[in-house]
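A single protein chain has been omitted; all remaining protein chains appear in their positions.
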Amino acid sequence: MSLLSFTDVSIWYIRRGEQPSQAVAGVSLAVAPGELVTIVGESGSGKSTLIRSAIGLLPANSRISGEVRLADADVAGWSHNRFARYRGTYVGFIPQDPGVSLNPVKPIGRQIEDALRNRLRRHRLLPFGNGAHNLRIRSDAFRFLELAGLSAPEAIYAKYPHELSGGMKQRVLIAIALSGEPKLLIADEPTSALDVTVQKQILDHLDLLRRELGIGILLVTHDLGVALDRADRIVVMRNGSVVEEGTSGEFLHGVRDDYTRRLLDAAPGLHTGRLTPRPIELARAAAGEHERSTSEYAIEVTNVSKTFTTRRGGVEHSVKAADDVSFKVKSGTTHALVGESGAGKSTIARIVAGLTAADSGEVRLLGQAGRWSRKRLSRSLQFVYQNPFSSLDPRFSVADLVTEPIRVHRKDIGRRDRYEIALELLDGVRLPHRYAKHKAGELSGGQAQRVAIARALSLNPEIVILDEAVSALDVSVQAEILQLLADLQAAYSLTYLFITHDLGVVKLLADTVSVLRAGSVVESADTASVLGNPQEEYTKLLIDSVPGSHLKV
Amino acid sequence: GADGNPAVSAKSGGAPVKGGTLKFAWLGAPESIDPQINSSFAGANFSNNIVDRLLFQDRDTGEFSPWLATKWEYNDDITEYTFTLREDVTFSDGTKFNATSVKNNLDQFFNGDEALGILPNGKSYLGPYQETQVVSDYVVKVRFSAPNASFLQLSAHSGTGNISFLADKTLKSSAEDRLKPENVISTGPFIVTEYVPKVRTVITRRNDYTWAPAALGHEGPAYLDKIEFITIPEASVRVGALQSGDVPAAFDILPTDEQVLTAQGFELTARINPGFTLGWQFNLSLAPTNDINVRRAIVAATDRPGFKKTLLSNSEGEAHSVLTDGVPGFADYSQGALKYDLDLAKKLLDDAGWQPGADGIRAKDGVKLQLKGTGNILVPDARVTYEATQAALKSIGVEVEIVFDPRNIPAEQLTAEYHLANINRGRNDVAVLNTQLNPDRGNGAVIPADFPDRARIVKTFDALDTATGAAQAPLAKAVQDLIHEELVLVDPQFQTSQVAAAKGVQNIYLDGADRLLFLTTWVGGK
Amino acid sequence: MNYALLKLGRALIVVWGAFTASFILLYLMPASPIELLFPPNERASIDPQAFKEMEHAYGFDRPAWQQYVDRLLAALHGDFGTSVGTGQPVIKAIGEALPNTVILAACALVLASLFALSIAWVATYLESARLRNLISSVPPLLVSFPSFLLGLIIIKVFSFQLGWFPPISGEGLRGLVLPAVALAIPVSGPIAQLLLRNFQTEYASPYVLTSYSKGTRKGKVLNTEVLRNASLPALTQGGIIVGELLAGAVITETIFSRAGIGRLTEDAVRAQDVPIVQGIVMLVAVCFVTVNFIVDVSYPLVDPRLKAVSKGVTA
């Protein structure tokens, strides 16, 4: 018998005055004890909606039809209070974002004790005010924290969530989910917000729990690599329906569905070599040619250091974001900076782009040292931000956005001409002309990032710095943008400084790579040698953690 | 005096009952319990019960009779007053009241005392005060540098500017100490025993009080043990508290509530405020009110009988003169200069060349008949009558803008910008005309220095200071003629009143200046 | 510690600013305060000599800057001069009025908070969208109600019509009920709006889902998770709420015949009793900055996120 079964479940969201929108359309699915089922799909495909219905956590504006069976009960549409009996004890839940899923003003220990108390009270095991029970609860809490992979629970027991790292918070959440000793765990992208190394640890741990405790796990992810690595069964969802279902092996041997195929192709972890640029119809930016430098290295960073000092609640903290960093980038090539969150990647990128001043060290661009004026610098170097929506003024039209640099630099070019240039630039990033009149807010993430790239190219720069320019995008969109970048690089002979935390992406695009950790360069060489033959322990760990990297298509 | 509007008055029922506490709700609160600081209405009403006057003024005839002084005389110039004092009067701390007490009090009232922080509170009331001489233990002489006929009434006055006598201990107390009840010592029938600013003031009977004014027909101490003055600023709450029985008596009853309360069986004690009738004084220095025809027209457009019929309450009176009916020397102009005649008003303006303009407002030589005036927010019905006059004037092409709360308009601005200034000044003496309108004194009508015949006008006014009693009557008539007929200085609206309402409280007494005197009041009956 | 000093410095600057601003405003007033001692139509007949002496006695005849410096120095010693109306020292007049207002305001604050909290709680707890909307529409109604009419209506209904409470709040707790309610209602409006919004945002936070997933019932989720997070930010409005209470007292105290800061304010403004008005402005400003200072300094203590971060532990 299965722990959880969905039978023809459909879920709608209603909004006043609008037609209900269907987020899940007739899904049937079951999870057996000891089984790990993953649901894969792009953002908005209804993954979260579906699994939340199994624990009664759908928002109030949702409507459900079909049957959601936990053990023997059909729980579809139950109220919170009615559901309380099943939650925790029968089904545990690991939420998507550990950063916001713990109450920020409660100590960790209390949060897990709450869960334990709920269970004990329900079983009428907890007479009020009994010290022995409090002790028992505490030792239980320690036990579950350990079970979730936190080796020293005493150390974090009295701490608050903000004092823990993302991985630790996620483990606390796992401990909370386990504390009711549930038969079924539901995890909604439990690792998407975490670094790859941490992600691997957490997933390994879930695997272990499943094997040791025989818990059934329903795992949602948008990363096909993760699914292929671990799942007994993979379910691919799109637009609310299941488009394909099968085992990992079946998937690798060929999929029927076109969409699944594309997902598979796009998964960075499965890639082996560099992208080949496709030809682009050159639309020479009308901003005019300017002399291109002839120096061998476009970027030379020498002994750059940067320390940030912040005040919080009156106390000063200093963080060494860049520590004696040096690397060089040949003109016309791509250099990748990789490392975990907080390693200092952005800081270095911003120093190179002149957005942040370094404490010490030297940055040489196109063979020239010394200070560049903003205007001069922006002709040769452009910066593309991680989040296209925040880097594009939401009130400007796409045409205005991509030609804003031209408006600033070339007062002689009139409005009409600028519009022409804008259309050419949109061609360059393969965005249909009709978007020229749209506002940035009306675009999808991928489209917006294309606009940001077009804007960066408008002044015909030699260097483009891309700070996690694709991290915020869905895998399939990510692949398209990466391809576009490769195409553009070939067409315009650009030098890229490419920042990412995803080694899979590095393989696709970078000629050389620097691995950063806590502000300093651990290893810096050409991509093939770093990835193929890592010298440092840390690099090895990073490479090992890339999901799907062990699989062979 | 003429009694055009008999005031509603409580009937006293049965024999007086001794004892009991009276809770008495009213609008204001004494800003200080020092009787010499008496600029507020509530302050004067409260202190009237803890002090005595030299003389007692009959509220109907205006005649003076003995109180603390048994005898009084003045010289022919009316610059020197000699009072012979009662010898059995004591302050509540046991010290004697004598000629020195009078001197010390008048001196401090006039000069203040910087060391004690006492302001010269009486400076503007005592006028040309020079000194007080102690003739003997119980004879005292008050001297002025110029004739001051009105001092006689002032010595009986209980309204703003009254003279109160305090014991030496009080006179030597600092301003701050005088906020403590035990330091405020006087000769009156009650002693202040509790003072919570803006909330409550309690006065308690003096049992050894034996010097009530004979004219009041009362002997010995007061009947009530205690009176608790409770401040309820909101009119509707005050009446509500009265109706719900939370307080048995209340003062400052609004005209609109009179009828309701009478219908509910409350007894109303009401009296017209003696002195000026409430109204506008014209500004003779400003165009267009410097045109006598404009002034005449405004006076003719004011429907005084109409107000009495439709807007005013029972206790309020139609204005017959610049003076209220009861003031000695009053003359009636209601059928003459003050007659309501809208057509006449129009004709006056037409004849004077004020032609209606496109917007309906009259104009002459580019000057529009647009006037600025002040109103009065303290007397509720003043709002109504002024607004009615305003509407009537509008209908004949005169536009008036009224500022109803003129309290923060400085005097200079008032004379420089306002054509019509509200007056409403209490004093049961014709001298009030002199202080207010004499071009050499208050000059309320802002008569310019080069005004034709100014000297004669001043002389007519000044003459009021040179006579008292019956001799003053023709002089008073001459001044009123000047005001209403010759110069047209004021536009009276109506006679204001004070109203108290009560159930089961007998003989609430409003004295000659319309201030409360609780000497003869008792609770009980009914 | 530095942080507290910084906040304290700011608070002092604000108080000084309020002092200066009130001095300028009041000094620029058209009429001389002495004139205002007399009824308008008697002003012309004031003896000029007496006028001068009184002006001198109050110190209104000196140059503005000198008065400013003197007053500032005196104010530093807690002396705000004496009331022009009564001759009482300002500090004393305010000191006498303050306790009444504090009691009233404290009761009103408690009532208002409880009321606002209940609205927010119930509106979040209810499952029915219709009921939820109904309850959520209460705070805007409270905010929009003309408070000057409210007191009169309350007293008319509950005192005169029903006779439940005395109309004048002289003695005892019973007399405090109506004025406290009349003051609490308008004040609770903005608080309720704020709490309602906070409750909704907090209730929509993911950690609430975590709590539910532990098997907690809805009421307990609201009490143990949402309540604190949603109501703490309301503390930052503390200064403004205290100000609102004092301002609300102006009308409430008049209607319910209570002596207090509100009545004192209205009287003083009307009578243009400059020293008293300035004293009250200073009192309010000091209350505001004190409450804000306390909130600023204590907030890190109640919100662990703002506590000194002692080096995050890393996995």
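Residue numbering begins at 1 within each chain, and the chains themselves are lettered A, B and C in the order written.
One rule holds for everything that comes next: a residue touches a chain if its C-beta (ideal position, glycine included) is under 8 Å from a C-beta of that chain, and two chains touch if they have at least 3 such contacts.
Quick note on the criterion: contacts and distances are computed from a predicted model.
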item	value
Name under which UniProt lists the unshown chain, selected from "Cytochrome c oxidase subunit 4", "NIF system FeS cluster assembly, NifU-like", "Probable nitrogen regulatory protein P-II" or "ABC transporter permease"	"ABC transporter permease"
Left-out chain, listing which of the shown chains it touches	A, B, C
Residue, one of A:Thr38, A:Ser378 or A:Ser397, that touches the chain absent here	A:Ser378
Given B:Leu254, B:Ala287, B:Ile361 or B:Val458, the one touching the chain that is not displayed	B:Leu254
Positions on subunit B where the hidden chain makes contact	234-236, 239-240, 254, 256-257, 260, 306, 309-311, 375, 377, 380, 383-384, 387-388, 390-391, 394-395, 401-405, 408-409
Contact footprint on subunit A, counting only the chain that is left out	16-21, 42-45, 99, 192-193, 239, 259, 341, 353-355, 373-375, 377-378, 383, 385, 387, 389-395, 404-405, 408-409, 431, 443-447, 459, 471-474, 476-477, 480
On subunit C, residues whose C-beta touches the chain left out of the figure	10, 13-15, 17-18, 21-22, 25-26, 28-30, 137, 140-141, 143-149, 152, 156, 160, 197, 200-201, 203-204, 239-240, 243-244, 246-248, 250-251, 265-266, 269-270, 272, 277, 280-281, 284-285, 288-289
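Assume only the chains that are shown with their structure count from here on.
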item	value
Separation of subunit A from subunit C, taking each centre as the mean of its C-alpha atoms, in whole Å	48
Chain centre separation in whole Å, for subunit C relative to subunit B (CA means)	40
Residue numbers of subunit A (touch at least two other chains)	none
Residues of subunit C touching at least two other chains	none
Of subunit A, residues touching subunit C in the complex	55-57, 60, 79-81, 83-89, 92-93, 95-97, 100-107, 111, 114-115, 118-119, 122, 155-156, 159-160, 162-165, 167-168, 171, 173, 176-177, 179-180, 198, 201, 312-315, 317
Touching residues on subunit C, where the partner in the complex is subunit A	1-4, 127, 129, 205-207, 209-218, 221, 224-225, 228-229, 232, 300, 302-310, 312-315
Parts of subunit B lying in touch with subunit C, wherever the complex brings them together	25, 31-32, 37, 39, 112, 114, 117, 119-120, 123-124, 175-176, 179, 196-200, 230-234, 236-237, 240-241, 243-244, 246, 281, 374, 405-411, 413-415, 421-425, 435-436, 441-444
